[in-house]
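Apart from one protein chain that is not included, each protein chain of the complex appears where it belongs.
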Amino acid sequence: MAWETVIGLEIHVQLTTKSKIFSGASTRFGAEPNTQACLVDLGFPGVLPVLNEGAVRRAVLFGTAIEAEIARRSVFARKNYFYPDLPKGYQISQYELPIVGRGHVEILLENGERKRIGVTRAHLEEDAGKSLHEDFHGYTGIDLNRAGTPLLEIVSEPDLRSAKEAVAYAKKIHQIVTYLGICDGNMQEGSFRMDANVSVRPVGRKEFGTRTELKNLNSFRFLERAIDFEVERQIDVLESGGQVVQETRLYDAQKDETRSMRTKEEANDYRYFPDPDLLPLVIEDAFIEETVKGMPELPEARRRRFEEEYGLSAYDAEVLTATRPQADYYEAVVAVAGDAKLAANWMMVELFGALNKAGLSLEVSPVSAEALGGLVKRIADDTISGKIAKTVFEEMWRSGRAADEIIEEKGLRQITDSSAIEAIVDEVLAENAQQVENYRNADPKKQPKMLGFFVGQVMKKSQGKANPRQVNELLRNKLG
Amino acid sequence: MSLQREDVEKIAHLARLAVPEEELEHLRGELAGILHLVEQMDELDTGDITPMAHPLEMTQRLRVDRVTEENHRDQYQAVAPLVENGLYLVPRVIE
Partner (left out) sequence: MSDLHRKSLRELREGLAAGSFTSVELVEHFLARIREHDQTLNTLITVSDKEALQQAGAADERIQKGEAGPLTGIPLIHKDIFCTRGVKTSCGSRMLDNFISPYDATVVERLADAGMVMLGKANMDEFAMGSSNETSYYGPVKNPWDTERVPGGSSGGSAAAVAARLAPAATGTDTGGSIRQPAALCGITGLKPSYGRVSRWGMIAFASSLDQAGPMARSAEDCALLLSAMAGFDERDSTCVDRPVDDYLAALERPVKGLRVGVVKEFFGEGLDSGVGASIEEAMKVLEGLGVELVEVSLPHSRYSVPAYYVVAPAEASSNLARYDGVRFGHRCDDPKDLEDLYKRSRAEGFGAEVKRRIMIGTYALSAGYYDAYYLKAQKVRQVIARDFRNAFEQADLLLGPASPEVAFRLGEKSDDPVSMYLSDIYTIAVNLAGLPALSMPAPRAHGLPVGLQLIGNYFDEGRLLNLAHQLQLATDWHLQTPEGFA
């Protein structure tokens, strides 16, 4: 039987506010345990929450970016359950009335087509603390620094049909939130966390199959592998006459498998109700306008602009806008270099190649955007050839110095004085009389290939500095 | 809706309250009595009434995103039953 996969994602995005969603404690990552947990975060008797404006603005930015309705009135609710990393015994979240309503994003499929994925909702909530399971002589240690960190939970429609689509969607959301600057996107530190709801159904059937929820997917690679494993597992179960059990499953990256989380005997009964300590959040037009005013350009728009303004191919534009730092870098290169296409080539081939080889990210590149722009500019204005430029780039990478400085110091400036080039050409022709003879007697079709020999000789004699275009032209004239 | 013994056990578990076996029936009776009082509400037709969650028709005020809290861990943990290296300790949680 042919099966169809149905996936929906829930993505928890930590927002980049300085302070927590309901308290004035810092959200900085990596502090000593419980040093950033204030009375409110610890749920002390008598404390009360007050909502952080920064969290609300970030949710509004996201909602606007995915063209969703921003709820003019949303409500915070308590989700009640006991767990040591949940100090109050409830999580403040949004339930019936979330701040961001239905929206959508577009993903690029492998076949080059674009697909629209629905976003059901996005709501604000507080993060929980962390349980540290290293052995404290039979105890678990609780660090509540993370408790109260603002989260935006982004829930997709079950529109995704493969692990690859799920990854493309997750990457798209990652791209949007980092472009907006509302999340640092750091997956190692847990700033961007994914859960997947996965089910399968026979192709052609309308009803969804029973789904399982996959947790602990903290990289795009794990997301893909976990879904692939889970889909196969579900198909196996169904094809051997069994039934999929609705449950939460944990992805084990080491074993590359999902396994049932031993959930307690109780079905979860979270007893949601409106939090009486918080009032309805009412958002006025003016608040939205003010928030959106400084909104950064989104990846889609930037990609289109790169195609139009810089004449880039769809592929190049997609690659260069993949992350905001990358697109910013590119535009800084162009601003100096002038030649947009050449800048794109140099960035994507030489710079990315070098970064890749060194295992570095763009943020820590030894060659700054301005420096790379300076180099590309010298190629564009014929000061140096592309080949010489590679030597200069290597030197820039090593020393961090500017292209012009290296060109001057090493005397790499291209020879463009035609009389100087002509003198070298004449020398070469005189030294290779036999080859000149052969060339002139050759089949005209073979001549272009034979010309390469002379070009090589001239370049060698000029130590690579002769302008190749001029050399070609002169040689053709003189031999012709 | 008559309250069963199993309901009481379920609620006690949800609320994380240990209830000794021998007290269940008595507790069931008390709770049923309270629910009986509560269910007098059913006499009232509240079909199209908007539920009232708050006495005042106010909206949520927003706090400026600023760090105002300092580290007072030692002071806050002075009242904690069991801490080590700045961590609160609970019986081992198995995931």
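Structure notes:
When the chains are written out, they are named A and B in that same order, and each has its own residue count from 1.
Everything that follows uses one rule, which is that a residue touches a chain if its C-beta (ideal position, glycine included) is under 8 Å from a C-beta of that chain, and two chains touch if they have at least 3 such contacts.
Just so it is clear, the model here is predicted, and its values are computed rather than measured.
Contacts of the undrawn chain with the visible chains, over the full complex, involve A, B.
Only one of A:E32, A:E67, A:E106 or A:D277 touches the chain withheld from this view, namely A:D277. Although one chain is not displayed, its contacts with chain A can still be listed: residues 39, 42-51, 78, 80, 82, 84, 87-90, 142, 267, 269, 271-273, 276-279. Counting the whole complex, the residues of chain B in touch with the unshown chain are 1, 3, 7-8, 10-12, 14-19, 27, 30-31, 33-44, 46, 49-56, 58, 60-61, 63, 72, 75-76, 78-82, 88, 90-93.
The rule we apply is simple: only the chains that are shown with their structure count from here on.
Between chain A and chain B the centroid-to-centroid distance comes to 41 Å (mean Cα coordinates, whole Å). The residues of chain B lying in touch with chain A in their complex are 10, 13-14, 16, 53-54, 58-69, 71-73, 76-77, 82, 84-95. On chain A, the positions that touch chain B within their shared complex are 17-19, 23-26, 32-39, 42, 44, 50-56, 75-76, 82, 84, 131-133, 135-136, 138-144, 250, 261-262, 266, 269, 271, 274, 276, 278-282.
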